[in-house]
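Got a structure for you, written out below as structure tokens; questions coming shortly.
For chain A:
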Amino acid sequence: MRYEAPETLDAAVGLLAGESGQARVLAGGTDVLVQIHTDRADPDLIVDIKKITELRDIADEDGAWRFGAAVTGKEMMDNAAFNAAWPGVMDGVRLIGSVQVRGRATVGGNLCNASPAADSVPPMIAARAIATVIGPDGRREVPVEDIVTGPGKTSLGKGEFVVSFQLPKRPPNSGDAYLRFTPRTEMDIAVVGCAVNLTLDDAGTCTDARVALGAVAARALVVDDAAKALIGTKVDDAAMEALAAAASAACSPIDDKRGTIEYRTEVAGVLAQRAAAIALERAKS
Partner candidate 1 sequence: MAESIPGYIGQSVPRREDRHLLLGEGAFVADMQLPGMLHVAIARSQFPHATIKGIDLAAARAAEGVELAISGADIHGVLPPISGMQVTTPQGWRDRVDTDILIPDQPLIPHDKMRFVGEPYALVVAESRYLAEDAVELIEADFDPLPPVAGPDAALADGAALLHDVLGRNIAAILHTTKGDGAKALDTAPHRLKRRFNHHRYAAMPMECRGVVADYDARRDILTVWSSSQVVHWVRREVANALDMPEERVICIAPDVGGGFGVKGHCYPEDILVAYLAKRLGRPVKWIEDRHEHLLNAAHSRDIAFDFEIGFDDDGRILVVDTDFVVDSGAYSPVGAGIAGNSVAHMLGPYDIPNYECTCTVALTNRVPNAPYRGAGRPEAVFAMERAVDLVANALGLDPAEVRLRNMIPPEAMPYEVGLTYRDGVPMVYDSGDYPKALRAALEELGGLEAFRARQKQALAEGRYIGLGLGCYVEGTGVGPFEGASVKIDPSGKIMVATGACAQGQGHETVFAQMAADMWKVPIDDVYVTVGDTSQVTQGYGTIASRSTVTASGAIKGASDRIQEKVFAIGAELLEAAENDLELRDGGIGVRGVPELHRTYREIAKAAKPGWDHQRPEGTEAGLEAVSYYEPPTVTWAYASGAAIVEIDPETGRVTIERLVEVHDAGVLVNPAMADGQVKGGLVQGLGGGLFEELAYDDFGQLTTGSLMDYLLPTASDVPPITVLHQEVPSPLNAFGVKGLGEGGAIAPPVVIANAVCDALRPFGAELNSTPVRWGDVAAFFGDDPFEISEPSPA
Partner candidate 2 sequence: MAKQHVTTTVNGDAVELLCDPTQTLLDVLRDELDMKGTKEGCGTGDCGACSVVLDDVLVCSCLVLGVEANGKSVETIEGMAEGEDLHPLQRKFIDHIALQCGICTPGLLIASKALLEENPDPTESEIRYWLAGNLCRCTGYHKIIEAVQDAAAEMRGN
Partner candidate 3 sequence: MTDFRPVTLTVNGRPHTGSAESRTLLADFLRDGLGLTGTHVGCEHGVCGACTVMVDGEAVRSCLMFAVQADGAEIGTIEGLAKGGEMHPLQKLFSEHHALQCGFCTPGMLMTAMDLVHSNPDRTPQEFRDGMSAALCRCTGYEGIVNAVIEYAAMVKAEAADG
Partner candidate 4 sequence: MKPAPFVHVAPGSLAEVVALLAEHAPDARPLAGGQSLVPVMNFRLSRPSVLIDLNRVPELAYIRDDGTHLTVGAMTRQRTLENSDLVRKAAPLLHAATLNIGHLPIRSRGTIGGSLSNADPAAEDPAVVLALDCVMVLHGPSGERRVAAADFFEGVLATATGPDELLVAIEVPKAPANSGSAFVEIARRHGDFALAGVAAQVTLSGDGPVSVQLAACGVGPGPVRLSGAEAEILDHGLSEAAIRAAARIAAAEVDPDTDLHATAAYRRRLTAAMTRRALLQAVENAKAPS
């Protein structure tokens, strides 16, 4: 195995395009290295992208935040302004692994590892995050929900990788939240995760909403019906009931030791309600 740590995007793209054998991008490495240790991956080339500045920045471009795909969870947690702007996204980031893991793990890696249960993905989807992807054919912009196509699968072409994420400028009275359900409080994989991002008008009526679910399908889902259930309401009990129903209806989970189909479906609704409640609080405050 060869290890390269390019300092420019072009160099990285060149290396990845040039490799005839299997190449893997190394961000935080908390998934790639585990796969290598457990022989689920045996790359000929490892391209460490952490030395490329554009992948390490977090910037507030007058209200629209952009952060590099290789920014670690810890670095995001240390950024107070971003935490204030996108508390729901940070709900997801904070749930990635342990302190040790967050010291290395990145949102880009969490996304591209393409686990249906990745905790930072639903809130990013709910936040309408756009990923900038670079590759042999240059740059393109892709909504986060379109990156993952299934367990371990992404829409990225050969030699492509995510450079950064943009989050849209938020109107006032917006709030987002992410909740997951796990047996253990920490260090666990979501049985169900749900993110809600909403905006209220001055009267407290929900003018915009976006709901995303994790771990209930082959990839994180955007649930438009759930959003519709909230828009135009004061997010009252009736809206919450509709929200739960829509969320549960959207589930097509697997049956496994963590939870049965019925259970996951049930929990999805409950979590949607609770996440919406938190988002509502945050929008009001």
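The candidates were selected such that all candidates are chains of the complex that A comes from, given by their letters.
One rule holds in what follows: a residue touches a chain if its C-beta (ideal position, glycine included) is under 8 Å from a C-beta of that chain, and two chains touch if they have at least 3 such contacts; residues count from 1.
Treat the numbers as computed from the prediction; the structure is a model and nothing was measured.
Between chain A and the candidates 1, 2, 3 or 4, a touch occurs in this complex only for 2. Residues 1-3, 5, 26, 28-30, 33-34, 36-38, 46, 48, 50, 72, 74, 97-101, 103-104, 185-187 of chain A are the ones touching candidate 2 in the complex.
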